[in-house]
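So that we are looking at the same thing, I have put the structure below in structure tokens.
One protein chain is absent from this view; the other protein chains keep their places.
Chain IDs A and B follow the sequence of writing; residue 1 opens each chain.
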Amino acid sequence: MISIGLEGSANKLGVGIISHPHPNKPAQILSNIRHTFISPPGEGFLPKDTAMHHRSWVVRLVKQAMAEAGVSIADIDCICYTKGPGMGAPLQSVAITARMLSVLWQKELVGVNHCVGHIEMGREITGAQNPVVLYVSGGNTQVIAYAEHRYRIFGEALDIAVGNCLDRFARTLEISNDPAPGYNVEQLAKKGKILLDLPYAVKGMDCSFSGILASIDLLAGELKANPDKRDPITGELITTADLCFSLQETVYAMLVEITERAMAHVGSSQVLIVGGVGCNERLQEMMGLMARDRGGSVYATDERFCIDNGIMIAQAGLLAYETGFTTPLEESTCTQRFRTDEVFVKWRD
Amino acid sequence: MEVDTSLSQSSSPVPLPLILQRPSVPAILIAQGAEALLFRSTYLLPSLPCALKYRPSKPYRHPTLDLRLTKHRILSEARVLTKCRREGVPVPGVYALDEGAGWMMIEWVDGEVVRIRLNEWLSRRAQEGVPQGVEDGKLVGLMRRIGSAVGRMHGVGVVHGDLTTSNLMLRPVPAEGVNGGGMLDGEIVLIDFGLASQSTQDEDRAVDLYVLERAFGSTHSKAESLFTEVLGAYEKSFKGANIVLKKLEEVRMRGRKRSMLG
């Protein structure tokens, strides 16, 4: 079976085509392309502009994806799209596209949960059997473990997602958003070495990031007003690189901690990191150290799959479709709020 | 703290704090959580047992952050314990600590955790063929004592953060020793304050109760209906407890249903 997947819950528009040749064989990625709406430095992306971007690129991407995959309309079995969660207008643009294709091509629709898409693609690519999943992106921060047909949320960010925190800090520092604000924060952090004292907010299995964001924004402001600011302990000059370094070290430590707690709770030693923030090398390194200490390992994918993409929607959608799941046209809505544990994961034991 | 079975396959040995590396009375590892190790050792005299809680450094954390966190957590837990003890909340006393080295020695509590005793009791009752719902004075008594102890703790401005039946102990009371204290007898002692905080917020207190309620539901489903006895005793334990119970209703409905925004 072959499916086409459309993703556009945030500023990344992705189209992917996947094939499941045989139940016992691995999936084949036939094409996976993406175009990102990048806003100017210091600005975030607004729903209206993002939706406009998606609408103007989606047809192009679908055609290109099909050409790269070498498939025709007849080959496709179903059209998968992101039902949610995400930003309203962008989600709608993609949903409308999916509906249009469904009616035009006379193919069934499958609405997919964005987070489940990340998880299923992560599992497929890495081969991780039953890991604890850390899903971290601009819009989500969750620690998930599979149990009885649900991806259960063990821990999460109580206020804003970690990616959101990093992206907003990038805005504060007016760092470029190309290719992604978080990526540029990561590069700057590599040049930092002073670890400043920032609020560390882990509460049991959950964590929160608004406090640390407020603190780091304040520090950035102070640094701008007073560039000669020195670290009280080492006496060295503080740089924006140090700010990025301190922020990363602290928020990533928080994420590793709540992941470890979940692992201890369910008795697992494998971790799978998915979501845009999962691309970060330092996070992968830290998670790897923790997992190794527990006699386990960390699984992560590269930016083709970490960052929002269409193939993950195609994958999760096709898995559901193969169990007989479809989304009738009348129900092919999209929603900003769609919790990971609402999905009945019929395709797993 | 849960005993973490996944670590039994771990390649790295159990890290020991420096003080336990000096050969004296060998320490016994009791529990290994994600955060800390618990040993049974002695304090000052071979005849005075103690529990040693050790927070080893985490290799993934930046060393400055690691030390800062370890110190903060040791001190925070010690502060909460001493505050509770001062105000008459039944918790282990703090003997000594070295926050820089990451350890704390506290009073050894004899007895067993409620989780084990409760399950023993429930299975014995099931074996004896006693149908559920038949009046069980001992069980009700235990529930009430739990409610009172938790209420007492909340009343002094402390929230446990990890209330499960593994963090409640039944300590044998000397006066009852002659009768061979019953399975559910004993003084409730609250332990493992590693996630505790000082708070008087009804929300925090309600979440504390909710965690305990869920723990009863998942670990002792046969006793779940008796949780109302816990709450009943809780309500009488301090002024304002009834407001917490109202908050609990809200927390129950919310559960893990925090909305997500893509």
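Just so we're on the same page, a contact is a pair of C-beta atoms (placed from the backbone, for glycine too) under 8 Å apart; a residue touches a chain by one contact, two chains touch by 3 or more.
We adopt the following convention: contacts and distances are computed from a predicted model.
**Student:** Which name from "Ribosomal RNA-processing protein 43", "EKC/KEOPS complex subunit CGI121", "Autophagy protein 5" or "Skp1-related protein" does UniProt give the chain that's left off?
**Tutor:** "EKC/KEOPS complex subunit CGI121"
**Student:** Which chains here would be touched by the one that got left out?
**Tutor:** B
**Student:** Of B:14, B:28 or B:173, which residue touches the hidden chain?
**Tutor:** B:173
**Student:** With the full complex in mind, choose from B:88, B:217 or B:240 the residue touching the hidden chain.
**Tutor:** B:88
**Student:** Could you tell which one of B:63, B:100, B:217 or B:240 touches the chain left off the display?
**Tutor:** That would be B:100, which touches the missing chain.
**Student:** Considering the whole complex, not just the chains shown, which residues of chain B touch the missing one?
**Tutor:** Residues touching the hidden chain, for chain B, are 18-20, 22, 24-25, 41-46, 48, 75, 78-79, 81-83, 85-88, 90, 93-101, 104, 107, 148, 173-176, 198.
By our rule, only the chains that are shown with their structure count from here on.
**Student:** Just how far, in Å, is the C-alpha centre of chain B from the one of chain A?
**Tutor:** 36
**Student:** Given the complex with chain B, which residues does chain A contribute to the contact?
**Tutor:** 9-10, 84-87, 91, 114, 139-140, 153, 156, 158, 195, 197, 200, 203-204, 249-250, 253, 256-257, 260-261, 263-265, 267-269, 285-287, 289-290, 293-296, 336-341
**Student:** Of all residues in chain B, which touch chain A in the complex?
**Tutor:** 2, 4-7, 9-12, 33-35, 58-62, 64-65, 68-69, 161-162, 195, 256-262
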